[in-house]
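Inspection log for the structure reproduced underneath, given as structure tokens.
Yeah, one chain of the complex is gone here, protein chain that is, but the others are all in their spots.
Let's turn to chain A:
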Amino acid sequence: MFLLPPLMRFFAFLLPLAVGSPPGLRALPVGSRAASGPRRLRVVLALALCCATAFPGAGIAGAVAGTTVTRGAQAAPTPPCSASYRVDRTLPNGARWRLCWEMRNIEGLTLGRVVYTPRGGTPVSVLRSAALAQIHVPYDKGSPRFHDIGAMGYTAIPLQAADCPGGERREQFVCVTTRPRGHAYLKSDEEGSGRTAQGSDLVVFAAFQLGWYTYIVEWAFSDDGAIAPRVGATGSLAGFTTTPRHGWPIGVGSKHFEASHTHNVFWRLDFDIQGRTGDVVEQYDFTGAGTARRTIKRTVLTRETRAVNGRARWWRVVDRRIRNADRHPVSWEIENSGSAEYRGPANEAFTRADLYVTDYRSCERLATTNPAPRCAKSVDRYVNGERLTDPVLWVNVDYHHVARDEDSDPMPTHWQGFRITPRDVTARNPY
């Protein structure tokens, strides 16, 4: 009775999933490079490898991060994952990303052991594990309220060639591709000739059919060392009708008010900069609102923390043992500036912060509805004052979806995500 014709929404066929990326990367015009040529760097790199342990961060390779290199004695190390699950790509500017992927039953696409090697530099490991941790979808009228991560692995969509332009498909479900991302830099010099370069990303994504929605779970690894995780919602609108107070009229006339709702996406990021020890999370604020002078304020998070966004606030994961050629500690910065910052009722306390920092615990996998026995159920409960020794970051980015006529089937993708940018990983411009 609740089910039939009145509440049933018939949608047109879902068209093949369209991924918003242009065809594969063509030969890129690489702009003028820094003084040190690749050959010289390779020699230096080999040197660094053979005498590795002796250089804890000294300026080994001139322009690049002098990160510690593990055991020098071993020859031809075996990668942590076999070829099908391995991504190892050197982008046109020489930056190299390596990682392993896994389609887990619960979290779906999970990336692990992410290592970045700047152009001509030595490798630095960034993330031990990174995955989606929840997509919470509360409707404006109060219900329904979905926690969309079920058994994600089983909802992965087999990708067609057209879904993965210019890339390679892995075991049907994962696309690995490269795509241009516009200007890496553009500068005119005094003679007017100028210098310019185009940047590119390694992109790894999978798509999941979660009810009406198709979610594209994407990770972009840039040639400048940045990582951009994002989720695109496409497929179909749920088709829930509501009153004009909680929806927007779509279709002909003003009879069908499509229910507004929010997609609250959570990511779990286990940073391990060159191993699990030594990682520290810092929060940066700039005091002096309404005055001419601004002052930097650094807060070191020594205990598990829940934090909210601020206009100029950012965080970074820094490892002081690992230094670049300028002797500055290597770090990755979290910029979470594109969130609608949904705040739910008291029984959804996990919605009340934009970033959580917890100490690593293997049973803490999802931000809500955590499936592990003898473990807290949501990320707000993971934060219980523990001292941080191996920090895990949980980033919450929200998108308020008020449907439009343009959202008719197949619904155009709406994206939400954040950026992880290197700060002092290389001593100079990574190009």
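Following the convention adopted for this analysis, a residue touches a chain if its C-beta (ideal position, glycine included) is under 8 Å from a C-beta of that chain, and two chains touch if they have at least 3 such contacts; residues count from 1.
We adopt the following convention: contacts and distances are computed from a predicted model.
J.: According to UniProt, what is the chain that's been left out of this complex called? Choose from "Peptide/nickel transport system permease protein", "Secreted protein", "Sarcosine oxidase subunit delta" or "Tat pathway signal sequence domain protein".
T.: "Tat pathway signal sequence domain protein"
J.: In the whole complex, not just what's shown, which of A:T78, A:S193, A:T243 or A:T295 touches the removed chain?
T.: Only one of A:T78, A:S193, A:T243 or A:T295 touches the chain omitted from view, namely A:T78.
J.: So that we can see where the missing chain sits, which residues of chain A does it touch?
T.: 1-5, 7-11, 13-14, 16, 69-71, 74, 77-82, 84-85, 98, 100, 102-106, 110, 112-113, 115, 123, 125, 128-129, 142-158, 160, 171-173, 209-212, 236, 238-240, 272, 275-277, 345, 347, 360, 362, 369-375, 377, 390
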